[in-house]
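For this view, one protein chain was removed and the others were kept in their places.
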Amino acid sequence: MLYFIEQLLNGIQLGMLLFLLAAGLTLIFGIMDFVNLAHGSLYMIGAYFAATFADWTDSFVLGAILALVATLIVGMALEVVAIRRLYGRDHLDHVLATFGLLLFFNELVRLIWGPAGLTLSLPSEMLNAVQVLPGLYYPIYRLVIIGVTLAVGAVLYVLVMRSRLGMLIRAGASNREMVSALGINIKLLYTLVFGLGAALAGFAGLMQAPILTVQIGMGENILIAAFVVVTIGGIGSIRGAFVAAMLVGIVDTIGRAFVPDLLHVYLSEAAASSLGRALSSMSIYLLMALVLIVRPAGLFPAATR
Amino acid sequence: MSNLLTPRIAVNVALVLLLGLVPVYAALTGNIFAMTLFARIMILALAALSLNLIMGYGGMVSFGHAAYLGIGGYAVGILAKEGIGSGFVQWPVAIAASALYALVVGALSLRTRGVYFIMITLAFAQMIYYVAIGLDRYGGDDGLTIYHNSQFDGLIDIGNKTVFYYLCFAILMAGIYLVWRIVNSRFGLVVQGARSNERRMRAIGFPTFRYKLACFVIAGAMCGLAGALLANHTNYISPAMMGWTRSGDLIVMAVLGGMRAPFGPLIGAMTFLVLEELLTRATDYPNLIIGPLLLIVAIYVNGGIDGLLGRARRG
Partner (left out) sequence: MADALLEITNVTKRFGGVVASDRISLALDRGELHAVIGPNGAGKTTLIGQLTGEIRPDAGSVRFDGADITALPVYRRSAIGLARSFQITSLFLDFTALDNVALAVQAHAGHSFRFWRDAHSDNELREPARAALAAVGLAERAAMLAADLSHGERRQLEIAMALATKPRMLLLDEPMAGMGPEESARLIEILRKLKGGVTILLIEHDMDAVFALADRISVLVYGRIIASGDPAAIRADPVVRQAYLGESEGGADRG
């Protein structure tokens, strides 16, 4: 039972990371109608920047802040130089362009930092575990991830739903021409939104860096999961991204933790192990397929443009 | 006569001739690698051709098309490992298995639109990818070597590189012709109409779902054949055949060459793979050039290379 709760917490923590990525993706897609395969690259860059800056400044927090700023700048620069020329085009053109960017960034990172990954160590206070339930100790840092992301999520929600900027963002989503006719600088708005998405991705990357990984190609694996989250949640919906992220994070983690063991009860060792691995990797896709069959536009589809 | 010799037609004819003469060149210069490279180009061109059918003409952007390459390849590999070496069994199974998976994927995915469709096709490809990784008996993550090519009872020996090359050539040419006939037939017009304006198609009375599904299955089957060829070409199968980056490569090839152009996929496959080959030799970091190149093509070149050729005529 305690093991289950521990896995549940891990699932929630994974869900938080997915939420950060999915929120950026869903904003960019919902508002600019742009499919961004290079989003995982921004996640990767955030992690690499954090590892490097933390190394230079000898401080995890300072390194994280610098990395966040750097990723934001890279994101906005990318939007100005490349992304904005693709608005309004076929999604296929977006796929082609961002696929190229993805390849480029992976190669660039390899050029600058080499093929082996980096490590980022946590400040010593974070290394301990804290007792969440009688008999269950959970690493502080993972709790920090959950907490910080919830805070970010709340800020994001308030920003998009309640603030004037958020209103402009949502208005720009449904009627771009109208908003620019009103004198709002829509180019700047889009650049900011893209930058925000990049910052969220970079933030996810740097947060998971100490406990998971900093290596080339790390963006691709989680990007697919993030796309699954956006699809399940409904494009353009932050709330949907959150709910879906929790679902996906939990299903994936619990699946990997329990499915192989479950199968061992019924099948032979070899079969259980192969099938177990396959099924647990597939769980989130099965979930997505199921959701789309019942609700082809996701759980919380935002109003169509 | 002058309007028969447009730049587009000239390039296509030159391409076919070039491909036909590669083995001759290889025999004369001893450069076997050229045959290996171009055989691979033709096989992937066949895969890109099948993707072009659903994506270029049908508007169905599938990010999971490499799954059928994998299914076709694994059909050959698995049967070979289990002692069934006859191509007369392996290849039909490869095609049938791919068609079946396409039927299932299509039936579930075609209810969705736009980005959701892209994502769900990706998911289904990932599913089969993970299944392949889990198949310990057939190599799992490491893949499986195939020791004997598909046997055709003495009718044709595809272990001979030249014979195999011309077989791929024949199949590709037949495929290009077949796709051309399909897209101009009544069936093809329904699929193209559904791409152009699906709501109107339904309003005038077409039950578009079944036509799109049939198209999806045909494309899957064709790609399955490409998979069987690929397995014989490399004598090796692995889950990487159906990775999503491979699906991405196929999309790139189809778009690069020009969608809705009969020879587009071939041009795209050739351009992409030759470029990749050249750049890999020239530098340790080929993607630093390929990446931005794709970006530039996406931004500035509408209609791919075929589009450029078409514009070249109008001057």
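When the chains are written out, they are named A and B in that same order, and each has its own residue count from 1.
The rule we apply is simple: contacts are C-beta pairs under 8 Å (C-beta built on N, C-alpha and C of every residue); 3 or more make two chains touch, one makes a residue touch a chain.
Every value quoted in this text rests on a predicted model; they were computed, and no experiment measured them.
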_Considering all chains of the complex, which shown ones does the missing chain contact?_
B
_Contacting the left-out chain in the complete assembly, out of B:Y25, B:F152 or B:F206_ = B:F206
_Given B:G114, B:G193 or B:P292, the one touching the chain that is not displayed_ = B:G193
*Absent chain, residues of chain B that touch it*: 181-182, 184-190, 192-193, 196-197, 199-208, 211, 214
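Basically, only the chains that are shown with their structure count from here on.
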*asked:* Rounded to a whole Å, what is the gap between the Cα centroids of chain A and chain B?
replied: 31
_Using the touch definition from the top, list the residues of chain B that touch chain A in their complex._
55, 61, 63, 108-109, 111-116, 118-120, 122-124, 126-127, 130-131, 133-137, 140, 244-245, 248, 251-252, 255-256, 285-288, 290-295, 297-299
*Interface residues, chain A side, partner chain B - complex*: 29, 35, 37, 82, 85-86, 89, 91-97, 99-108, 110-111, 220, 224, 227-228, 230-231, 235, 270, 273-278, 281-282, 285-286, 288-289, 292-293, 296-298
